[in-house]
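Missing here: one protein chain of the complex. Every other protein chain is in place.
Labels for the chains are A and B, by order of writing; each one numbers its residues from 1.
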Amino acid sequence: MTCFSTPLAGYLLVAALLFAIGLAGALTRRNAILVLIGIELMLNAANLNLIAFWRFGPHPEMLTGLMFALFSIAVAAAEAAVGLGLVIQIHRHLKTTDLDQISRMKG
Amino acid sequence: MSIVFVVLAVLTLAGAMAAVTLRNLVHCALALAVAFAGLALLFLQLDAQFVGFTQILVYVGAVAILVVFAILLTRGADDGKAGTVFSRTWLAGLGIAAAVFAVLGWAVLRSVKGLAQAAGAPAVTVEDIGQALMSRYVLPLEIVALLLTAALVGAVIVAMYEKEDAR
Partner (left out) sequence: MIEKADQIFVLLLHWLVGFLPMAWQHVASVVICVAVIVAVYPALFAVAVLMERKGLGRMQNRYGPNRVGPFGVLQPVADGIKSLTKEDIVPRNADAVVHFISPLVLVVAVFMGLAVLPMGRNMVLVEMDASLLFFFAMGASTELSVFMAGWSSRNKYSLLGAMRAVAQMISYEVPLLLSTVGVVMITGSLSLVDIVNAQTRYSWGLAHWNVFKPWGLAGFVMFVIASMAETNRSPFDLPEGESEIIAGYFTEYSGFKFALFFLGEYVGMFGIAGLGTTLFLGGWSSPLAALSWVPSWIWFFAKVELWICFFIWVRGTLPRLRQDQLMNFAWKFLLPMTLVNLLVAAEWRFVEGVWMRWIVGMAIVAGAYVLMGRVGMRRERLGPRSYRYAE
C-alpha cells in the first residue's frame, strides 16, 4: 500500500464485471437461493465502486463514500436475512425452491 | 496495475464466477465466501480498513453462514438431479448481463482520461468515522438500527413454524 499504481478505472472495471456476474447469476439460475447470492454480489460490486470513488475522489476526509458503503453492508445483511427467511418458508410450503415452478401467486 | 491488485481481482472474480455457475449449492456458498474475502482485501488495498474488517465480520462471518444454513434447510428432492441448474430463459439473462457490462465498461473506458490516476492515502482514523457517525450521520445510524431490528423480528416471524403446519 505504499506504492500505489492502480488507476481508478481498474477498480471500476472489476466492480462492473462483478456486477455483471451477479446479474447473470440472479437472472439465469433456477434456485431461489442462488438468486439471492447474485443480489449479494451486485451489492458488493456497488460497495467496491463507492469505496474506489471515495479513495480517489476530491474530499476523502468527508467520509461520504465510506459511510455509504458501511450502511450498504448493514442493509444488505438485513435484506439477506429476510430474503432467506422467505425462501425457507416458501420451501416449507411448496416443497421446492425451483423458481421455474414457483411461478404462480396462488399457493 | 500492481500485481497485488491483479491477484485480488482475479480471486474475487473467480469466486463470483464459481458462485453462480457451480452445480453443488454448498460449493456455491463457499465460493461466495471466497469472493467476499477477496473484496475485503480489495477494500484494505484501498485504505478503507474499517469497511474491510466490517465486510469480513458481516459478510463472511454472518451472511455466508446464513446462506449455508438456508441451503441446508431447503434441501429436498431437487438436489442437482434436475437436468440443468439454469432456468429456461438463461440465454436472455446472460444477454442482459453482458449488455449491462458492455454499457458500464464503455462508460468507464471512455472516461479514463478524466478519472484520477493515483491519489495519496487519506488519513482517516476510526475516531473520525466514529465522530462522523455520531454527528453528521446520526440519523442514518438510528434508521439502520431500527431497520436491523425490524429485519431481525421479521425474519424470525416469516420463517417461524406456524401451528397449522404441524399437521
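Operating definition for what follows: contacts are C-beta pairs under 8 Å (C-beta built on N, C-alpha and C of every residue); 3 or more make two chains touch, one makes a residue touch a chain.
Since the model is a prediction, treat every value here as computed from it, not as a measurement.
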Touch partners of the unshown chain, restricted to the chains that are shown, please. B
Out of B:4, B:26, B:121 or B:153, which is the one that touches the chain we can't see? B:26
Given the full complex, what residues of chain B touch the hidden partner chain? 26-27, 30, 33, 37, 49-50, 53-54, 56-57, 60-62, 64-65, 68-69, 72, 125-127
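The working rule: only the chains that are shown with their structure count from here on.
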Rounded Å distance, chain A centre to chain B centre (Cα mean): 4
For a test of understanding, state which residues of chain B touch chain A in their complex under the given definition. 1-2, 5, 9, 12-13, 16-17, 19-21, 25, 28-29, 32, 35-36, 39, 42-43, 45-48, 50-51, 54-55, 58-59, 62-63, 66-67, 69-71, 73-74, 76-78, 82, 84-90, 92-94, 96-98, 100-101, 104-105, 108-109, 112, 115-119, 121-124, 128-129, 132-133, 137, 140, 144, 147-148, 150-152, 154-156, 158-159, 165
Could you please specify the touching residues of chain A with respect to chain B in the complex? 1, 3-14, 16-31, 33-34, 36-38, 40-41, 44, 47-48, 51-52, 54-57, 60-61, 63, 66-67, 69-71, 73-82, 84-89, 91-92, 95-100
